[in-house]
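Every protein chain except one is present and positioned as in the full complex.
Lettered A, B, C, D and E in written order, each chain numbered from 1.
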Amino acid sequence: MKISARNKIKGKVEAVDSGMVMAKIKIKIENPGVITSIITKEAADDLGIKEGDSVIAIIKSTEVMVGKE
Amino acid sequence: MKISARNKIKGKVEAVDSGMVMAKIKIKIENPGVITSIITKEAADDLGIKEGDSVIAIIKSTEVMVGKE
Amino acid sequence: MKISARNKIKGKVEAVDSGMVMAKIKIKIENPGVITSIITKEAADDLGIKEGDSVIAIIKSTEVMVGKE
Amino acid sequence: MKISARNKIKGKVEAVDSGMVMAKIKIKIENPGVITSIITKEAADDLGIKEGDSVIAIIKSTEVMVGKE
Amino acid sequence: MKISARNKIKGKVEAVDSGMVMAKIKIKIENPGVITSIITKEAADDLGIKEGDSVIAIIKSTEVMVGKE
Partner (left out) sequence: MKISARNKIKGKVEAVDSGMVMAKIKIKIENPGVITSIITKEAADDLGIKEGDSVIAIIKSTEVMVGKE
């Protein structure tokens, strides 16, 4: 399946931190460092996300802001 | 000002494509390639975003999904 | 690829209405009617979205509100 | 009140799963199955959302992605 | 209908600026100034939004970031 979301950044899961409903996933990407994702614990379990997994951070373009010094 | 958004990725503006209300900003980041951002034309004008600018792509963690092969 | 987004609703593209930067996609789903999606024109072109296509509306759970009479 | 959000899908609450801050609401819709919504526990309590309630899943169009096989 | 979105700020429409697909609505609120909303042109037309209208800006809590000097 192709998805309309324009931003797909490959990385490796560095840490999974689960609460009761939500889970925080830290994804190490090649250069700029670490991407933080908040998804449901249900999704994290369903995809079996664990440290060391190769994953893709997916971000819809309308969610990306721009900052400038 | 510090901002709660966890994801701030440095890059350079590669292209600005403005419609009547919205503008698409292509941001070249160091390794994984290009990030696409959709912001208002008003914001693009207000920040004076143009090709070659050093900018930061800012993304709230709750907007980042995870994909896994 | 499996994706963390919890909501994937199958439907058929009913209409594509493109502006300069953004495109509006109307997706007919089986029962509750029509889902409206706003994506970049770039994504609509890249996926070749046209009337009659079988597509999936994908929505991250954190974007779904609840209304109650 | 009319709301600009284009997507309003009727359904019945199938399950409420509350954490400390957030709550996950499962909404059974007529045909495509179940919609997952993440809202604050505060909102879930304020609306008194419970299993069996008739509710409406509300989604802003800019939050809907499109996938295509 | 009650809606789970926690943030509802009353104001008056100050300007409507329509593109082909999207529309920008400027909403004057009582004290902090002006709120900018981007909705579909379809929604702006459907609600008949015009200068001087009393409206409510509605924002899901998960979309609000915090900045601190």
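Everything that follows uses one rule, which is that a residue touches a chain if its C-beta (ideal position, glycine included) is under 8 Å from a C-beta of that chain, and two chains touch if they have at least 3 such contacts.
Here the structure is a predicted model, which is why all the values come from computation and not from measurement.
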Using the document's contact rule, name the residues of subunit A that touch the chain not shown here. 17-20, 22-24, 36, 38, 62-63, 65-69
Given the full complex, what residues of subunit D touch the hidden partner chain? 1-5, 19-22, 40, 42, 60, 62
Tell me where the left-out chain touches subunit B, residue by residue. 1-6, 37-40, 42-44, 46-47, 49, 56, 58, 60-62
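FYI, only the chains that are shown with their structure count from here on.
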Furthest chain, CA centroid comparison against subunit D: B
Centre distance in Å when subunit D and subunit E are each reduced to the mean of their C-alpha atoms: 21
Averaging C-alpha coordinates per chain, one finds the centres of subunit C and subunit D separated by a number of Å equal to 17
Tell me, which residues of subunit B touch at least two other chains? 5, 19-20, 22, 24, 36, 38, 60, 62-63, 65-69
So that we know how the chains sit together, what is the shape of their touch graph: line, ring, star, complete or other? other
